[in-house]
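Working notes for the structure below.
One protein chain is absent from this view; the other protein chains keep their places.
For clarity, chains are labelled A, B and C in written order, and residue numbers in each chain start from 1.
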Amino acid sequence: MAENKDFEPNIVAFLCNWCSYAGADLAGTSRITYPSNVRVIRVMCSGRVNPLFVMNALQQGADGVLISGCHPGDCHYMHGNYYARRRFNLMRNFLEYLGVEPERVRMSWVSASEGAKWKEVIEEVSEGIKKVGPMDQFKRRQLNW
Amino acid sequence: MVDVNKLREKAREVISREDVRELIGYRPGTYGFRARPAFVMGPDDTGELIFTPACVNNLASYIVLEEKLPVKRGEEPDLRKVAVMVKGCDSRALVQQMEEKAYDRDRILVLGIPCRGVVDMAKVQAKYPDVLEMGEIALEGDKFVLSFNGTKEEVPREELVADKCLRCRYPTPLVYDELLDEEVERFADDDFADVAELEKRAADDKWAYWEEKFSRCIRCYSCRNVCPMCYCEDCVLDRLQPQWMRRSVDISENTAYHISRAYHLAGRCIQCGECQRVCPVDIPLMELNRKFYKDVEDLYDYEPGTNVENPPLLSTFKVEDKEDFIM
Amino acid sequence: MALKKLSKEKVGEALAELSKFRLIAPAKSDDVVVFKQISDPAEAYLEYGNSTVPPKKFAFPQTETLFRFVTGSPDLTAKNVEEEGTTVIFGLRPCDARAMAIVDKLFSWDFDDPYYLKRRELTTLVGMACVEPPSVNCFCTSLGGSPFGTEGLDLLLTDMGDYYLVEALTDKGEKLEETLSSQLEDAPADDEKKAKDMAAASEGKIRRSINTEGIPEKLPDLWENGLWKKVSAACLGCGICTFLCPTCHCFDIQDEVEESGEGRRCRMWDSCMFEEYTVHASGHNPRPTRKERTRNRINHKYSYYPAHFDVIACVGCGRCINLCPVNIDILEILDQVVDA
Partner (left out) sequence: MNGKPRIGVYVCHCGTNIAGTVDVEEVVKFAETLPDVTVARNYSYMCSDPGQALIVDDIEKAGLNRVVVASCSPRMHEPTFRKTLLSGGLNPYFLEMANIREQCSWVHPDPIAATEKAKRLVEAAVVKSRRLEPLDAKEVDVEPSCLIIGAGIAGIQSALDIADAGFKVYLVEKEPSVGGHMIQLDKTFPTLDCSACIMTPKMVDVANHPNIELMTYSQVEEIGGYIGNFDIKVRKKSRFVDIDKCTGCGICAEECRMAGRFPNEFDENMGMRGAIYMPFPQAVPAKYTIDKESCLFLTKGKCGESPKCKDACQAGAVNFDLEDEIVEFKVGTIIVATGYDVFDARLKPEYAYGVYDNVLTALEFERLVNASGPTGGKVTMIERGKKKKKKGAEEEAPKVPESITFIQCVGSRDKSVGNEYCSRVCCMYTAKLAHLVKDKVGHDCEVTVFYMDVRAFGKGFEEFYDRVRREGVKYIRGNPSEIYKKGDKLIVKAEDTLTSTPLEHETDMVVLSVGLVPRRDNREIIDLLKLSQTSDLFYMEAHPKLRPVDTASDGVYLAGVCQGPKDIPDAVAQAKGAASAAMIPMASGKVKVEAQTSFVNEDTCRGCGFCVELCPYTAIELVEVNRMGWPVKVARVNEALCKGCGACAAACLSGSIQQRSFKDWQLLPQIEALGVK
């Protein structure tokens, strides 16, 4: 898809309560600015995120999806992030196989102390999606509404 | 080759047992070269049973498709065994079903059929579109022998054999109580070249490829219903609350359906190929399932339906699982 | 009425002419033949047997928005079918056209369905006679149809080798002939006779049959017969036989509502073979197993429909036999009904 300079991607992010959401909060407390196009859904653990949420987000209008959890070994619930890692690796590969650019389906480990990393992650995700452009071919509303 | 008389005799013996309620096998179809599932309830029903390369159906699906009507007051549920004939590929469905605790091993009696390949009925139909009266197919060496209308024709095996059989890893059933024929050693392997080929294409190209296929989907759900691994009491994709996928048939919902279906089979699909076989509009569903299958094997060294003791793929992890895709 | 001919060389031109309407023609999607809207005549694929999916969806879409609304507001915006414009379905088989004629009765029965009927009114059906029966499982002749049947059609084409013989059957058909006046020529005088012979020859090649006499009357008596359990034992409960049936017309109506409150009421195909088809809100299902559902499918086609409309809701296209994954064969079931 061609690069569109005016295109502002819309990113839905699923963050675990204990690490990544706290990391994003820290970015706020530290007044670290980053693109406003990321919208966060808080879940207790990245393990809660069903990979079909990714599909659903893309279908509901998102141009990209981010799942972020605790670093390996740091999960508040011991292993949730490991389950998430397996599921998303598979889903991401699969969506790529269908023609969904991997730039749209991202995963990160952001700890409660990594406010600065949160910013980097958002910038990288946002830039990546800008490069591949909007994903209108799957959006429910654009196809039958 | 399975001796049909031996098969019927064995079936008669099995269905006569007190602890066996039903035997699921194959019988000739109604036209052409077809065979179809047979449901044997008593010794007198065994006379029609066959096994030939036309026996394409995976009968393991019927174990989990069974409808459990409410048991009437004062009555007991019939918990006797169901006997089922399975080929190597089909047997993996039983293994996976048991791995998922769908039922206990003692609920089924498995008649295993070592198999060197079944036909792709679509290829047979295309080659012999006019055969109406019952034709027969046998595999002799590397040829299929087709008998119909009083004639016999030999066709090289690779011309009519189902694609899945060309990459079959488990020709002999992995679970059985009795084998109906000599064991067949592994004669093929799967390199997933088809998947690798498609992986290499550009993103737009891939999307266009799948869009064409998914746009044909009429959402008849035959792929789901025939699947031996799709046996939820109530499929999430049918549900209205929450509604993962709308009923509208359009490219967006169709794509969502196919992503969901394939993902739900990740680490579970046993490659019997039934979904693709039954699809009336030729959506290459196995290309979806096989992508997951390949990744699951490459990334997690896991092959579904090979060992009842295996933990479910997505309920386990290794600390060292690959994570180079994570930021 | 004088017969015309359309030279095969001019088919492209004719289709180009027709594409000023919404032009629906058989086309290949990979190796599957489906009817779809075409804009380029080259997309049309006329050398086909029969389409996998019947063209019924162009009268009765699989998903159709009836109206749009906003939750809490009394205002509705109804769909205007008129906007779809004049439609030409080019090259459909006589059985599928006859099926539309049969289904028309339902949609204009106790209530005139404005969406369906408007669309039918706007649609001209250009049939393509079956010079050869497309499938070994064709049995249209048992149901009063024919490979050269004209019921429901506005125009019939017959492949004469180098050209198509064109017969206008209705006013709509004549109008279409006028549209194509620069592509049509007068047909040779003996073509009418030739076509009749071809029809007889094609009918003679139809090998499957059922004597339907008495079946509609007999079916109600077989309600509790053991045959239903047997014939449905292998059924997977999928929608192939019904969705691919040119006369099946069941639908469900659902609201698709966004969180914002915007919504649309849609009508979409439903299948009596689906488990949830008859599930009540209470959870009770009066057709709890595939047995009841299979029984309903046969009864609906061969008993209820003739009781209401005097015609069996089956045209013998053979799709349900050809495509059933487990070889459930309606003719075998009907044989058992006859024998029961």
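Keep in mind that, in the parts below, a contact is a pair of C-beta atoms (placed from the backbone, for glycine too) under 8 Å apart; a residue touches a chain by one contact, two chains touch by 3 or more.
Predicted model only: the values in this text are computed from it and were never measured.
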item	value
Touched by the hidden chain, restricted to displayed chains	A, B, C
Sites on chain B contacted by the missing partner chain, in the whole complex	68-72, 75, 77, 79, 100-102, 231-236, 239, 241-244, 264, 311-312, 314-316, 319
Contact set of chain C toward the excluded chain (per top definition)	71-72, 258-261
Residue numbers in chain A that touch the chain omitted from display	10, 12, 17, 21-22, 24-29, 31-34, 36, 39-45, 47-51, 53, 56-57, 59-62, 73, 76-80, 83-84, 87, 141
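To be clear about the criterion, only the chains that are shown with their structure count from here on.
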item	value
Whole-Å gap separating chain A and chain C, where each centre is the average of the chain's CA atoms	46
Where chain A and chain B are represented by their mean Cα positions, the distance between them in whole Å	36
Where chain A touches two or more other chains at once, by residue number	144
For chain B, residues that touch 2 or more chains besides their own	246, 248, 250
Contacting residues of chain A [partner chain B, same complex]	1, 51-52, 55-56, 59, 72-73, 79, 82-83, 85-102, 106-109, 121, 124-125, 132, 137-140, 143-144
Partner chain A, residues of chain B touching it in the complex	195, 198-199, 203-211, 244, 246, 248, 250-253, 255-256, 259-260, 262-263, 266-267, 288, 291-292, 295-296, 299-300, 313-315, 317-319, 321-323, 325-327
Chain C-facing residues of chain B, complex	29-32, 34-37, 39, 57, 61-62, 65, 67, 69, 129-132, 212-213, 215-216, 218-222, 224-226, 238, 240, 246-250, 274, 277-278, 280-282
